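Only one protein chain is missing; all other protein chains are in place.
So that you can tell them apart, the chains are marked A, B and C in the order they are listed, and the count of residues begins at 1 in each.
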Amino acid sequence: MTIERLKEIVHKVLPDVDVVIGYRQGFDALHATPFFITKPEEVDELIWGPLCVHNLAAYLPSLTKNKKIAVIVKGCDSRTVNQYLQENLINRENTVIIGIPCSGVISVKKVLKGLGDQPIEAVSGDGDKITVTTSQGDKALSLSEVSPDKCRTCQYPTPLIYDHLAGDPISPDKPAESVYDDVREFEKLSLGERWHYWETELSRCIRCYACRNACPMCICQDKCIAESRDPHWMTQRLNGTEKLMYHMIHALHLAGRCVECEECTRVCPVEIPVAKIKKKINMEMAELFGYKAGVGVEDTPPMFTFKVDEEKIEEHEL
Amino acid sequence: MAKLGYLPKEKLTALLEALSKEQRLFVPCQAGDAVLFQQYDATKTPCLDRPATTPPKGIIFPQDDTLFTFTYHKDAEDLKKVSVELKENLDVAPTIIFGARPCDAKGFLIYDRPYTETDTPDPYYKKRRDMTAIMTLACPAPSPGCFCTSVGGDPADKDGSDVLITQLESGYLFESITEKGETILQNSLFEEGSSYQEQAQRTHEAVAELVRKPFQVTEELTQKVLSLFENDSFWEEEANKCISCGACTYLCPTCYCFNITDEQAGSSGERIRTWDACMFYHFTLEASGHNPRALKHQRLKNRVGHKFSYYPQKYDGAIACCGCGRCVRYCPVSVDISEIVAHAQEYTNDHGE
Amino acid sequence: MPVVAGKELRIVGFLCNWCSYGGADTAGVSRFKQPTDLRIIRVPCSGRVDPLFVVKSLLNGADGVLVAGCHPNDCHYSEGNFYARRRLEMLKQFLPYMGIDAKRFHYTWVSASEGARWQQVVSDFTKQVHGLGPLHRKEEASD
Partner (left out) sequence: MTTVNNPYLPELATITKIIEETPNIKSYQVVFDDQEKMGRFSFEPGQVGQLSVFGTGESTFVINSPPTRMEYLQFSVMKAGEVTGVLHDLAEGDQVGVRAPLGNWFPYEEMKGKKILFIGGGIGLAPLRTLILFMLDNRDDYDDITIIYGARTPPDLCYKDDLKDWEARADVNLILTVDAEYPEWDKRIGFVPTVLSEVAPSSENTVAITCGPPIMIKFVLQGLAQLKFKDEQIITTLEKRMKCGIGICGRCNIGSMYVCKDGPVFSLAQLKQIPPEL
């Protein structure tokens, strides 16, 4: 059992670190929540399963400066750690990475949508199915039905970097060439349709900055130009222009850095597919520079470097 | 005497049509996978099954609002001489909010104390508030994370509403609570409703049973939260997973803090008021670089403290939380304010503070 | 400055100080005829051009944006334009995804001596943007 193995590792690691970051049950049976473990007796509360959706690696930059942190990462989350190391944003000496091979998590939103947003009394998982109990009774949902988009094209079920691995490695079983199929599909729409799509989606934005603050790579959030008056990039207005501008800032600042954890989409309270914006740029990075963020520790993000002769960039004619 | 009206389900659209002709009508509508209060017209899809993702507070207290405009004029005689002209912006139209939940309506009561019941009432808020009627839908079921009964609310609470609507099997019972509400119920679409009152009452009681009750407001709560003010380790522990975004405050029906900024283009511009969030680092950042709430646990402490200690201290024990549960439900990392309050109570009980 | 109604569009040009601004100057000194839609912003290097400059221009009134810098290998700061090339190419491919025509944005290299080339670039780009017409931006979306 992964959870037993995981608890064993945490017990072993805990004496040497200030905190172990894992998951525990949140306010209801459907919600897990990040769990900061400092005492051995707390380890029992640790949980692991398809409800453990958060990218816990995102806590590392602010903590590893002066504390020693152990963090539980899924395969997708592990790209965050690699990217931090590429950009020198964490202190590896102060970081213990507990990897968990993961066969997929759920989208809390999709589950709730399937259940008409009722409070969830119990959740039980069984292979590729979860059964959710509400005051109205039980409902079984297939995992594939309620999995977040990122799991559907997952290439890294096993963490790419770890100090301890809780469980046996899992091989990817999704075709690598279809990762960006949704982007290609979207690009079949006309320019006008795309503009209208984003205008509609982004019109719901309330500028709460959950997508920014949950983003592991948005590392300058306290100094974000979306709020700064000096420089004065944006107004505090809530109109379409400013909403689009904010999301363009977010996307462009992540060019070649987005590790595709899709936390931005997961946390958006008004259900904007925020990660879909970045995915296009990620596809470009793969096609233009053969680069995927957070895959190798020794890689250099493509916007941080150049080639004198770029193989894939051609002069544009007018 | 309250007026009771019954409306069969199939006549709901007709009612919304009728109401939207007389004034601006805001109804929770499906928008993508979210439910947002939108101005009603025939193209909208009303959604009453679940509480709106965002509260209706923006209808009375817009997320961005122009306080006044300013224009710089150059003197034709002396080009160096510039004068400025100000124009107040206070256009407000009569409005109905349809399908708010009781917690949403209560949010405005919490706004009212600092915004209208003071020696410097806020004219923008007050004018919109006066011109808005709130038709509240009693909750047909609780939502994930909500806890209204812990803070003195109820899924069928009438406080703050002009009309209370109860969803019944084949229709809705409308009950007027104020004069504004009575006027609305004069519409000829309504049938006599008194025979449905008992059925509505039973529904209310059944739903109230289902609401979780993570804590109980006591007289000492205010003092208990306050007594933890200097207990950094308590707040650090509560805040360690918080990511300091503004989702909780922007989705909160009672969070009323704001920012004022000037936005200018060319020779004219506007002074605007926008929602702001005490969870943001820059919120209290001073020009000198000093920040009295530089750390996220200090900010979370302020948010919880404001609702459960500072506000009640100022306003006769009233709690500035309506228990709608949005901050819990939509928090990216499931920070649960009700759990924090419960912890604060436990902690002070255990440590005798 | 007001746009000449029906005749002009708003095109913003970010020109590097060392090459393209010089190129535009050469074109001016040589009295080469150019369209008047372009508003030039001089930047120290094309590497200074944050792709967000382009985005902000397009979202706030520009119908087209032109970025010009030194030819590759000729950058005054050795490598600024190499970085610019990567960033601007990324942007060029990204804009249409958001519904903005990639033809509204062009980046190219013009040296200080290439007055004629500058004339060509400005004329062709202006023509291209005119072909698209004003950028349709629906303000105050659905609030």
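Some observations on this one:
Here is the rule we use: contacts are C-beta pairs under 8 Å (C-beta built on N, C-alpha and C of every residue); 3 or more make two chains touch, one makes a residue touch a chain.
Note that the structure is a prediction, hence the values are computed from the model and not measured.
The residue touching the chain not shown here, chosen from B:Q38, B:T53, B:T203 or B:S309, is B:S309.
Against the chain not displayed here, subunit B makes contact via residues 67-68, 70, 72, 81-84, 86, 88, 90, 114-115, 118, 120, 122-124, 226, 229-230, 256-262, 264, 269, 271, 273, 276, 278, 283-288, 292-293, 298, 302, 305-306, 309-311, 313-314.
Basically, only the chains that are shown with their structure count from here on.
In this assembly, C is the chain whose CA centroid lies farthest from the centroid of subunit A. The geometric centre of subunit A is 30 Å away from that of subunit B, both derived from CA atoms. Counting partner chains per residue, subunit C shows two or more touched chains at residues 142. Of all the residues in subunit A, the ones that touch subunit B in their complex are 19, 26-28, 30-36, 54, 58-59, 109, 112-113, 116-120, 135, 200-201, 203-204, 206-210, 212-214, 221-222, 227-229, 235-239, 263, 266-267, 269-272. Of all residues in subunit C, those touching subunit A in their complex are 51-52, 55-56, 59-60, 72-73, 79, 82-83, 85-87, 89-94, 96-101, 106-108, 121, 124-125, 128, 136-143. Against subunit C, the residues of subunit A that register as touching in their complex are 183, 186-187, 191-200, 202-203, 233, 238-241, 243-245, 248-249, 251-252, 255-256, 277, 280-281, 284-285, 288-289, 302-303, 306-308, 310, 313, 315-316, 318.
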